[in-house]
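Dumping the structure here so I can ask a few things about it.
With one protein chain withheld, the remaining protein chains of the complex are depicted in position.
Entry: chain A
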Amino acid sequence: MLLMKRLLIALFCILSLPVFANEPAATQAEATEKEAFNPGEMILHHIGDSHEWHWFSTDNNHLTTYLPIIAYRPGQGLTVFSSKRIAEGEAYEGLKLEHEHLVAEDGGKVYDFSLTKNAFALLLSSIMMLVVFSIVANGYKKRQGSAPKGLQSFMEPIIMFIRDEIAKKSIGPKYERYMPYLLTVFFFIWFNNLLGLTPGAANLTGNIAVTLTLAMLTLLITLFSSNKYYWGHIFATPGVPMWLRPIMIPVELIGVITKPFSLMVRLFANITAGHIVILSFISLIFIFRSIAVAPVSLAFGLFINVLELLVAILQAYIFTLLTAMYIGGAVEEHHDADLQIGGGDGAAPAHGHGH
């Protein structure tokens, strides 16, 4: 009963948040001198990428790690310098930051290869993954043929779950080729989801560029491992009359793109939404300008944070499972029975067009 009540309050808070969020923004225009707290801006700043790693601020000081700016301009070549030089909006070597976006003063084209907060977090998490799994792999070398121990015994059931429940069931007999990608993608998303929940860390898996890249890799692997049945299904969907093909072929082709698109959006939206909700609860304290709100904010923030721990592994699982299903659909050997039934995807649950 108490939990229900709390949930209702939480729901109310979330629903009424945009009102609070808009209020200061509206008043800000009138009284620009008074530096009002803008939760929308704060949240977007926190979930977005940045050219510096801002840890925390006191009244006078900021603790910030300035990351390198790497820019390529056609004709001018590569420029590398610390982001400290342009942190306060000033220009350096003809480059400046506009809302965390690197632009050239002369309006020319700039390719921004900077090691941003996300790129830096990506490097750190990658090193962490390499360290963790070399320890695990070492465990197998050290205790060959005997029971796993320590980190190895923690990771083993997860690896076996991905192999037995995801790869074997969704892909079938050819699963072994795809195991490295599935395992890497699963642990990459999981590790970075968890790291993203760490205070002060970057929101890597909630960044559309990262999820886009992962989804693209899934799409490429699916396309490169597809067999004639996969394309046959797209260009001559079994059981569909000839005159419907002009409609069905574009629909099926769009389906090829929407699968990875859904992967990209799902991961991005889930992780970003979790961060937004937590940040919103914390913002309530500053919106009400009252310490009395803090316990409520913290309680809900904590609740959502714990929920996010679950979402972290769940999203990694879903991304991996769907990737395995798409690959499974591409490498599947169809039987003649499928043509007779003509039901298409209804008969084969592994396809999962709707995801």
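Simple rule for what comes next: a residue touches a chain if its C-beta (ideal position, glycine included) is under 8 Å from a C-beta of that chain, and two chains touch if they have at least 3 such contacts; residues count from 1.
To be clear about the criterion, contacts and distances are computed from a predicted model.
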| item | value |
| --- | --- |
| Protein that the absent chain corresponds to, by UniProt name, given "Acyl carrier protein", "ATP synthase subunit b", "ABC transporter permease" or "NADH-quinone oxidoreductase subunit F" | "ATP synthase subunit b" |
| Which residue of A:Gly75, A:Gly89, A:Gly107 or A:Gly145 touches the chain not shown here | A:Gly145 |
| Touching residue (missing chain; options A:Ile159, A:Ile234 or A:Met248) | A:Ile159 |
| From A:Leu78, A:Leu130 or A:Ala236, residue that would touch the chain that is not displayed | A:Leu130 |
| Which of A:Leu183, A:Leu197 or A:Leu267 contacts the chain that the document leaves out | A:Leu183 |
| Which of A:Asn38, A:Asn207 or A:Thr237 contacts the chain that the document leaves out | A:Asn207 |
| Touching residues on chain A - with respect to the absent chain | 44, 47-49, 70, 99-101, 111-116, 118-119, 122-123, 126, 129-130, 133-134, 136-137, 140-141, 144-145, 156, 159-160, 163, 176, 179-181, 183-184, 188, 207-210, 212-214, 217, 268, 272 |
